[in-house]
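Selected chains only, in their assembly positions.
Letters A, B, C and D mark the chains as written, and numbering starts fresh at 1 in each.
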Amino acid sequence: NNPGASSSGAASGSAAEGGSQVEGTLSGSGATSQEAAVTAWQTGLAATAPNVSVQYNPVGSGAGRKAFLAGSASFAGSDAALKPEEQDEAKKVCGPDGALNIPAYIAPVSVAYNLKGVDKVQMDAETIASIFTGKINKWNDPALVKQNEGVSLPDTKITVVHRSDESGTTKNFTDYLTAAAPKAWTYDVVEKWPSEINAESAQGTSGVVKLATTTDGAITYADLAATGNLGHVSVKVGDSYQEPTEEAAAKTVETAKKVEGGSANDMAVKLDRTATTAGTYPIVLVSYHIFCSTYKDQNTVDMVKAFGTYVTSQDGQKAAQEAAGAAPLSTSLSDQAKKSIETITVAK
Amino acid sequence: MAKRIDAVDLNVYYGKFLAVEGVNINIEPKSVTAFIGPSGCGKTTFLRTLNRMHEVLPGSHVKGNVLLDGDDIYAPGVDPVTIRSQVGMVFQRPNPFPTMSIRDNVLAGFKLNGKRMSKSDSDAVVEKSLRGANLWNEVKDRLEKPGSGLSGGQQQRLCIARTIAVEPAVILMDEPCSALDPISTLAVEDLINELKNQYTVVIVTHNMQQAARVSEKTAFFNIAGTGKPGKLIEYAETSTIFNNPSDQATEDYVSGRFG
Amino acid sequence: MIKEQTPSDPTKTAAGELSADVTDVKNAQQGPGRRHGRSRLTAGQKPRWTAWAVAGGALIIAAALMALIGFNIAGWLIITAILYVVAMYVTTTIMENRRKATDGLWTNLIVGSFLIALIPLISVLWTVISHGTPGLTAPGFFASDMKGVTGITDQKTEAGDLPLIGGIKHALMGTLLITLAATIISVPIGLLTSIYLVEYSNDNSLSKVIRFFVDVMTGIPSIVAGLFASGLMMFICQKILQMPPGSNVMGFSAAVGLSVLMIPVVVRSTEEMLRVVPNELREASAALGVRKWRTTLKVVLPTAISGIASGITLAIARVVGETAPILVTAGVALSTNFNLFKDWMMTLPVFIYRQLMNPTAPMAPTASEERAWGAALVLIIIVMLLNLLARVVAKIFAPKTAGR
Amino acid sequence: MSSGSSGRAGDKFFSGLTLAAGIVILAVLAFVAGFLVLESVPALFAPADQISAGTSFFTYVFPIMIGTLITAAIALLIATPIALGVALFISHLAPRNLAKPVGYVIDLLAAIPSVVYGAWGMLVLGPLMVPMYDWLHTYLGWIPLFGEPSTTGRTLMTASVVLAVMILPIITALSREIFVQTPKLHEEAALALGATRWEMIRMSVLPFARSGVVSAIMLGLGRALGETMAVTLVLSPGILTANLIGSGNQTIPSEIALNFPEAFGMRQNELIAAGLILFIITLLVNMVARFIVNRHKEFSGAN
């Protein structure tokens, strides 16, 4: 819509070419957590593909995937890659090659706390699990004191705040606990917090953050970008403690293995929660965009490519980082994503 | 305009309760007929069958026939609304429309039916009807005031005006003078006398003198006892009923101390 | 029978009786021309200051009680109120009689319930107004939508480098259009159905079935209504109209979902209002040879109009604040869409909800919160205006005020 | 008989129209009911291992059903007397020039969207209730209802209070409109017998308004049972517990709203089946209410 569009076209070439010609509306739906980032991308895309508008319905990852599988959304935003059975179902709308999971951004999940006068706390997985299951309920519990020499921990009750809705954040967090503290965490990898654990809860990332911020002694888990004034627990990785940072998160994803069984261009990854590599942070959430490998018409293919390429480009990643606090994909991941998106074609 | 009414073997029910039994009566056109009888004997009930108002109460129904100029108004397919627009009615308890001004109350029969009238026409109707009911002088300055701000007698006359405004062929009046002072009563009686030149008038009254004064024929209803149905005991020329009734009950009733 | 007269009639009595409660016996003799001592009519009435004395006593005793368990204002007032009500009852019983005491007791309870109802009202309103004013007064709040607003701009706003940008134009339009559409669907259907139930059905079995279903409909969770509407519209659009997948996501689908929620409220409230219209009036009209439908439209409805208007306002208020059914039917949009039948739409509640739950800038949520509360304030004002409109409409059609 | 056929057609048309509207409602509702049943059946008869609770659908739904009932019951218990009080205040107590604005102001409560109630509940009411819960626990803690108090105030009790505030204007507005319609004649009859104001209300106003008030309460209850967003925001859900002032418990609509977005496959059926259960509850309650009203039908006020 403005001449500046072409001048800022330092973005990856093919997207720019395809993007300037196509027009239409691309509908997606999915994870609520992507809302802020998608908002940034919607605006950013206007620069490269002025005639493509993207609408995104943050109904939740599950509902988004369902809409995608039902064909009413052209792409889905999801905190988790398609499950195998969903991948099978995807063949109905996407053709024999099914759908592609493309990482859109990375979000470090912070174990965030609100404790007056304490601005640095270190914990290992075992301790975190014990706190979140209620076994440790005082901030000056010996297990905590032992790991935090030099920090004066008060005799405050620990109020655990978890997500009350089903959530990808919970899933990633419990995935971490299951992998890293199997003894203390006896529950499964779940999207919905186990109701047997009696604790406080709130809906949505902003809900838990708000509740934790107003409750002294509270601890919760949430997307690092949204944690506001809360303190961040440094988590034990190998022999040292690692604070949640964008770089550490990106590094974790880079070292992750690709999920097996998917098509060649599918980029679903399996994170290693127990990695001991220094500088990695294990509680990380990878948010995907799920596209079809083939679409019915060329225009949709062009729009999807324009959007997908922009999102995974350095520009797109920067926009999401600045606007939503998402950790950018590493350059290699970004390139890989671009290649995968290139393979999207019209169904024969 | 006037029409005759004949009831043939009419039984009137409230649900299962038989309130009036076996009435046979022929009401001549252009005449005034009075219904008299003790309270609760079924005068109102019977009167309401003559314009099919009875059936608006849930569960109420009739058996038998009522002929309006020879046509059975209870025949299947007959539209009660047609009947009611030919057979008008003044209720025992005055019921002006609280939503409407005095003027609109008088014009209700037209306005509610969606008839358009010029202002002058409607003014004429309002004045004529209110004068007929002897109410004009009292309300002419407040025609736009609500009808419910009137005294009991005024409300009753308003309802009379409302009924005669639409000029039905038959006019049923249920104790139209019960709340009226002698002067207004006189005026309404004059009105009835005038109406009968064109219409058929049926009037329920507890006032023997009134019956004697205004009606040509009188029907005496009676009830044998509580729970029993009311019956038409005697129906004859008014003079006969009052001076020479053939039934003992009639004689007892009309010769009782007058109300 | 008549709308405005009734509340006021006992009101007048109320005033009389209230003052009677608190009038000193001695005043009675001021009756002009009465020279003798106290009037027998006011004999045995408690003196006027009783209420004040009891109130004072209650305050003191409550304070003493609170001192025992730890003082706080709210508790103090609550205990005082309870003590006052009880003590007035006892005093009046002793000094006058049980009937007066009972009357006073209920008067106190009724006034008390009113005061209690004010507390949340004021609290909620205060919350909304105080949080909402900054957003509401931001320039361009009504004239702009959220297109182009990202976390970056919001961070600048929070840092003070930019004014609050982004507004509610899209949500406002969406709310107005969707609610209007829902109202147009449900009010006629609801009104006609209740007219059927009261005026035409004679309580037949069909009316029982309708009532049964309407009853069930009152408790349907709003999200389920949304899911149903989305399913229904998906069926209609894709299977019947052969439109491409996804085309069922539009404002109209939301209106359908909201109608499912609105209709039972309209039917049930209207039904009750029609039911209390005196049969006398129906009979008066019928006896004039007026057709039933005209009687219904011109006599019954105007008599009940005030109640019906209230019911409809309630129904609208009930759905105008719905979030969940809109999300699943009309999606979420950032820019203004005037077309109910194409593309996604935003509404104020969804906007509020999204802005609160997922701020545009997660690390700088203030801007989003201001917009959300501002939108909430707007929503309240809209319903307020609607309410006002309903009252004006009711007033125009309502019975003229009169006495007996 | 000659019949004004054109006029009659109007009548036929209008009554046909009303009937048609009734049938549309029936159809829509039959669809809703059909939709619910169809979507629920898989969950109702699913083998235990496919149900998220792991045992059977009914063990899953039972606690949230009870939670819903308790929340709605408390809300109704709080709201009904206050709402009727306010309605009476407006219709029969407040001076004429005060009554209208007061009515208007209370109607405002109905205007507030449920999201805002939710936000208010979590921001303002919850924290406000915390000291009260502490107090209750300290002094009445031996009653199981007042167990370990919540530190955030996000409890069933708070949710119930929010719901009570939400349904208050519904009950108030409708009851008020009915109270106001009480025929003057009957009010005067009572007053002339020497009735005090309250006795007049009890003698003529309340009996006259009975059916209307019951309907108002039922509409309020419907809202309380079906309210999604406010409960979702206010309640910190958990397993069923008798403790009203600690976190825990859950309601059906909130369970649906919280979990539906991420639900997939059988889980979705489960949630919709929970909605069906709510349907049935509403139905039962309404049937009881209708039964109570109809017992006194003969003595209705319209005559």
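Note that in this section a contact is a pair of C-beta atoms (placed from the backbone, for glycine too) under 8 Å apart; a residue touches a chain by one contact, two chains touch by 3 or more.
Computed from a predicted structure; not experimentally measured.
Trainee: Please state how many copies of each chain type the whole complex in this structure file contains, using the displayed labels.
Mentor: In the complete structure file, each chain type occurs as follows: A x1, B x2, C x1, D x1.
The rule is simple: only the chains that are shown with their structure count from here on.
Trainee: By label order, what chains touch subunit A and subunit D together?
Mentor: Per touch definition, common to subunit A and subunit D: C.
Trainee: Using each chain's Cα centroid, which is most distant from the centroid of subunit D?
Mentor: Comparing chain centres, B lies farthest from subunit D.
Trainee: Provide the C-alpha centroid distance between subunit B and subunit C, rounded to the nearest whole angstrom.
Mentor: Averaging C-alpha atoms per chain gives centres 47 Å apart.
Trainee: Report the inter-centroid distance (CA atoms only) between subunit C and subunit D in whole Å.
Mentor: Going by mean C-alpha positions, subunit C sits 13 Å from subunit D.
Trainee: Of all the residues in subunit A, which ones touch at least 2 other chains?
Mentor: Where subunit A meets two or more other chains at a single residue, that happens at 32, 59, 63, 203, 207.
Trainee: Could you pull out the residues of subunit B that touch at least 2 other chains?
Mentor: In subunit B, residues 81-82, 85, 113 touch at least two other chains, as defined above.
Trainee: Using the contact rule from the top, write out all pairs of chains that touch.
Mentor: A-C, A-D, B-C, B-D, C-D
Trainee: Within their complex, state which residues of subunit A touch subunit D.
Mentor: 32, 59-63, 65-66, 83, 86, 157, 159, 164-168, 191-192, 195-196, 198-203, 207, 210-211, 214-215, 217
Trainee: Could you list, by residue number, the parts of subunit C that touch subunit D in their complex?
Mentor: 1-3, 5-15, 17, 69, 72, 99-100, 102-103, 106-107, 109-114, 116-117, 120-121, 123-125, 127-128, 188-193, 195-197, 199-201, 206-207, 209-225, 227-228, 231-232, 259-260, 263-265, 267-269, 271-273, 275-279, 291-294, 296, 304, 306-307, 310-311, 313-314, 317-318, 320-324, 348-349, 352-353, 356, 376, 379-380, 382-384, 386-388, 391, 404
Trainee: Spell out the part of subunit D that touches subunit B in their complex, as residue ranges.
Mentor: 1-4, 7-8, 11
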